[in-house]
Every structure is written in structure tokens, then in C-alpha cells.
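Structure, as C-alpha cells:
Heads up, one of the protein chains got dropped from this complex, but the rest are sitting where they should.
== chain A ==
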Amino acid sequence: MNRPTGTDDGGTQDGPRLPRRGQGQLESQVLTVLRSAGGPATAGWVQEHLDGGLAYTTVITILSRLYAKKAVTRTRQGRSYVWTPASDEAGLAALRMRRVLDGERDREAVLARFVSALSPGDEARLRELLSRADDGADDRDGSDGSAAPEG
């Protein structure tokens, strides 16, 4: 009953067999095709409309990867899934950006990031500094940044 959707481990086995296009490029292509469907589409439909002759399993793998990144949603229809793009052009930009940032080995090296990583002791130190800053404020909301959700 279960289709081989190859959610997580799929990435390892199909990696080297893909043509010499970046994984990100394939994801973008699949997403573009899916969006051109104008509604939910099956993996087979995506495969047909995708030039480059990708295997059905590859398309499934890419879709699953996009699903894991919340770039597409899927609903079960009969025995298989139909896929809907969750993100627009801006969402795709976010996806690509994530990849660039993940690929950047030396974090501070190229893109001057606003904040660098905190060492374990830094968090407590930072909270103390922020509460000091808030004490010095006249009429600020007085929150101390402790409401930070996990990143």
C-alpha cells in the first residue's frame, strides 16, 4: 500500500545518480512545474511536464524533500499523493537562501551576518546586559528577550 516516497533516506541513494544539476536546481524545477499545474498534481504529472527525463522515483524523492522543507503540501488521493505547492516565488527564495547559508562553511567568512553564534555562557551574559538596557530605558515594554522561541 505504501508508496516508496523515500522521505529522508532517499537523499542518500539518489544523490550521485542525479545529472550534474544541483539538487537545489532540481527542487526549483519541480516546484516551478508544480506551480504551473495551478492546483494539486500527481507525481506522474510532474514527471511528464518536467523536461530532462527524470525517473519517477527521483521526482518522488525531490517532492518528499520539498515536503520536508514545507515547500509543498500533499494529500492522499486513492493510492498515491497529490502535491500542492505551498510557497510562492518568495518562498522559493527562502529555500534557496537557506541552502546558501547552510552551504557556507565558515559562517562569518563571506556574508557579514548580523549576529554570530553564542557560546553557552553568552546567553546568560546577554540576558543580563539586555535587562540592564531595559532598566535604563524610560518607557519601553520591559520585556527582557526571554520570550525568544527556539530558533
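Definition applied: a contact is a pair of C-beta atoms (placed from the backbone, for glycine too) under 8 Å apart; a residue touches a chain by one contact, two chains touch by 3 or more; residues count from 1.
Going forward, contacts and distances are computed from a predicted model.
**Student:** There's a gap in the complex where one chain should be. From "Cytochrome bc1 complex Rieske iron-sulfur subunit", "Spondin domain-containing protein", "M56 family metallopeptidase" or "Branched-chain amino acid ABC transporter permease", what does UniProt name that chain?
**Tutor:** In UniProt, the chain that is not shown appears as "M56 family metallopeptidase".
**Student:** So one chain is hidden, and I want to know which residue out of A:A55, A:A68 or A:A133 touches that hidden chain in the complete assembly.
**Tutor:** A:A133
**Student:** Name every residue on chain A in touch with the hidden partner chain.
**Tutor:** So the residues of chain A touching the missing chain come out as 87, 89-91, 93-94, 96-101, 103-106, 108-130, 132-134, 136-137, 141, 145, 148-151.
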